[in-house]
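Take a look at this one; I'll ask things after.
Every protein chain but one is kept in place in this view of the complex.
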Amino acid sequence: MKVLVLVKQTFDTEAKIELKDGKISDAGINMIINPYDEVAVEEGIRLKEKGIATEVVVVSAGADKAIEAIRTALAMGADRGVLVQQDVAADEFARAKALAKVISEQAPSLVLAGHVAADDGSSQVPTRIAEILGWPHINVATTLEIADGKATCNCEADGGSQVIEVALPAVISTQVSLNEPRYPSMKGIMQAKKKPVDTVAAEAVESKTKIVEFSLPAAKAAGKKVTGEPADLAKEIANFIKNEAKIEIKK
Amino acid sequence: MIFGFEPLEVYDIPMRVVGANVPYEWLIYILMFIPLGIFAFGLYKRIRVWLLANGRINRIDKLGSRIVSLLVYSLGQAKVIKKPLAGWMHFFLFWGFFVLFIAAQIDAMHFWLHWPKLEGGLYIGFSWVVDVLGFLAMIGILVLAFIRYVQKPDRLSDTKSSDGWIIALIFVILFSGFLIEGLRIAAQIKLATRLDEIVYEAKASPFGWLFAYLFAGMSLDGALMWHRILWWFHMALAFGFIALVPFTKLWHIITSMFNYFVRDLEASACRMVYNIEEAESFGVERIEDFTWKDIIDLDACIRCGRCQENCPAYLTGKHLNPKLTLIQAMKAHWDAKAPYLLAAKDAGHAEGHAEMAMTAEAEEAKPVMEQHLIYDVVTSDVVWDCTNCRACMEHCPMFIEHIPKIIEMRRNLVMWQGDMPGEAQMAFTNMERNYNPWGVGFSNRAGWLQERGVRDMVNLLPEDGGDFEYLLYAGCAVAFDDRYKRVGEALIKVANKAGIKFGYLGTEEYCCGDSARRLGNEYLFQTLANSNIESFNNYGVKKIVAVCPHCYNCVKNEYPQLGGQYEVYHYTEFLAKLLAEGKIKMSRSLGAKLTYHDSCFLGRHNNVYDEPRTVIKATGCNLIEVERGREFGFCCGAGGGRMWLEEHAVEGYKRINDTRTDQLLEPNPEMVITNCPFCLTMINDGVKGVESEAQVLDVAELVWRAMQ
Partner (left out) sequence: MAGTWIFVEQRNGNIRKVTFEMLSEAQKWGDEVSAVVFGKGVAGLAPELAKYGAAKVYVADADVFAQYNTGAFVAQLAAMIAEYKPNAVLFAHTFNGRDLAARISQKLELGLATDCIAAEISAGKGVFTRSIYAGKALAKVEVAGDPVMATIRAGVFEVVEKAGAGEVVNVAVAATAADVYQNVKEFIPTVSARPELTEADVVCSGGRGCKGPEGIALVEQLADLMGGAVGGSRAAIDSGWLGHEYQVGQTGKVVNPTLYVAAGISGAIQHLAGMSSSKYIVAINTDEEAPIFGVSDVGAVGDLFKVIPALIDELKK
């Protein structure tokens, strides 16, 4: 069984976001594999280690430097990579189209991807790909089992969790609790240098959406320290939880 | 004379004839080749085994220093005597045996060359020294036996029957020597016409003289006969002793000399991995991949247990016991494996077991050859337990290098097996991405200056430009740990009052890499270190003041391996210097009762014990020394990268930091003073845990208080 894992190269999650010429600046930013995708890579490698998968292919759409993300995945233990060269401004529709084309060429039995990207947080691409390919999908999986041509996952759902089974081929998006991704060893890094990475140009597809403006949120008000009677403190906190953090209270 | 023997006589002048009264005495000069041959054979075998080690290390540079080391630590027993009772007893034993051995050589020389002539005063002096030292050696072995079998300290918990046999052998050799001497003197007394003729022996052999009383009632013939019998008995045992050296714990006599000569003479640093980009494997996975020094270490371990009784991991119930679960476990594995490696080598297989797989011998070798050094022999728990506190290496009388072995195995686990605790993985990722182990965004590394109100007191590079004499290498804790930011602030304020404006790299300062290196991630260490060295060189840095002892050790002792040579001070050394130069003045005497915790990386790793104490005392505080202080300082539990790993308390024991906290709070101090951010965190945690009122402060904070 061939497993294909989608990875996105994103900013380090601690990176300071700054605007330059109206766009998000990537100067001095360390790039990483989207942490949710890292879990997907780990799961693919574990499937191979369990003897379920025979090959783990890593595919990333993005700028040329996204090859670093592929190399990291290869160092973790994936077998080969495909870089789909695409403008990073392409929207979810265009990205899903480009990736789906590569997936149909690679013809895997299972596609794994993080359920959301740490940068745009849109959580659309895996589901869109499933639709393009006409495959079933499961989102936000916290466990994964493969048997008899079927995938079974525990996944998060509104108001609880559910156990879903789908026939392969399928697309499964992963939650971070699925596993703990490994740290690539030097052995892995050395081997990764010899693993093949193909580069293909993305299918030319128009984006359906357009970002018209980037901005930075108003600076968070400096934290305030309150003293006084417990009842007053409670009022202050309750007000903050309801109106600022906007948390739903279960009565 | 060849066929007969020289009779025992009473001589005109103080002297004695070696071998008098012993028929065929000359035979020993032939028989001695038997034990010498066995010894040489054993030596040859052990050295061949040592040469199986694949690792490379240069330990034959600096010949002068090495010869001095050999003399100081063997003849001077300088390390051995650090443990007073057992140490001095060993000192006697060593010198007794050594002198007796020399005396035997002089006797032999006289037999062949009839020189030197030991007569008169020279004889008395010579004999006295041998007699007295021989007796002290006998006392020594008895006390050592007492310690082992009556006191039974935990450090000797692995006593074997062979330990007892060796003790017995040594005692019997010494005791029989005195019996022979006593019999000879008793016979001479009987031969003498007047006691005056022989009374010089009371001076020359005071203890032999006492032994002679034992035989006062014996007939002359009886004494002469027993003298002959015991003489041969004594010689047989002595020869046995020589023959046994390479095959028993007596082997330490030889390995100690090797180790005193080839010990690590450099400042405390992890071993460098050169050309890491081209390396084809990392760390040590098979025991034969260690260096010959590491392999000799296994033979050198005399199982005295000084490492064990100072090891914070062992003392808190962890798997690591530097003697048993590290060195002795490796030795047993090596002794089992080496014969097969040797056979493979002799058969011309350079690679050993791969080709051996076909032979019957290989079948037998399999269990040993397939045992995994890290997982089956030492175990990864042991490898990760170590805090690199250096107590084992400090107290080892054999200069065994425990930490480098641990680190080589960690290197293999991290860089080759990819097997490490999840927390280590997180620390590495954080260091890679944000250049600090906590993973706080690096862009705000200089933010603490503003936050603590000391922004104008430093030259922040590059924006402030300007000249500076000392670069402040503040480290990650000062930059990101809210508690430790105050220490950075205090130091800058003190320096400012002394008229010193530090340079500071801000976002161009990266983690020093100490934790990465000691957790086995050499590659990450070198990446971080090279970045720092580049920044230092870029700004023409010559002198560095480090706040954290881990940074200090790393920049001072390890950056030179990568070409970064600077004059590095720990801030306590720097403050002591300012104090000595009269540049800082205390405004008040704090008068607090306090205890001081020696951090391992400032103390044992760098021998900085006095400067912090001088500075503390200058604040007018009453410094109470704790029992485990200075060289015996007990780790806080955070060294060797353990700061980033969870320590699970073992049932029946406290955590390392809590154990240390108890020791520091024992004198009931108002304050506990540290010099390291890791120690401060760990001790603070411990103090809170026992709900003590004691304040945990760093030296810099104490000084700033006294200056206000």
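To keep things simple, chains are lettered A and B as they appear, and every chain counts its residues starting from 1.
Keep this in mind: a contact is a pair of C-beta atoms (placed from the backbone, for glycine too) under 8 Å apart; a residue touches a chain by one contact, two chains touch by 3 or more.
This structure is a prediction, so every number in the text was calculated from the model and none was measured.
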| item | value |
| --- | --- |
| From B:482, B:627 or B:693, residue that would touch the chain that is not displayed | B:482 |
| Contact residue for the chain not shown (choose from B:264, B:423, B:464 or B:631) | B:423 |
| Chain B residues touching the omitted chain (full complex) | 423, 426-427, 437-440, 477, 480-484, 644-646, 649, 681, 684-685, 688-689 |
| In chain A, positions touching the absent partner | 11, 13-17, 19, 24, 91-93, 96, 118-124, 127-128, 130-132, 136-140, 142, 152, 156-167, 175-177, 207-217, 220-221, 223-228, 230-231, 233-238, 240-242, 244-251 |
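As a working rule, only the chains that are shown with their structure count from here on.
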| item | value |
| --- | --- |
| Centre distance in Å when chain A and chain B are each reduced to the mean of their C-alpha atoms | 50 |
| Residue ranges of chain A in contact with chain B within the complex | 12, 14-16, 28, 30, 32, 180, 182-188 |
| Of chain B, residues touching chain A in the complex | 279, 281-282, 414-418, 420, 422, 424-425, 428-429, 432-434, 439-444, 523 |
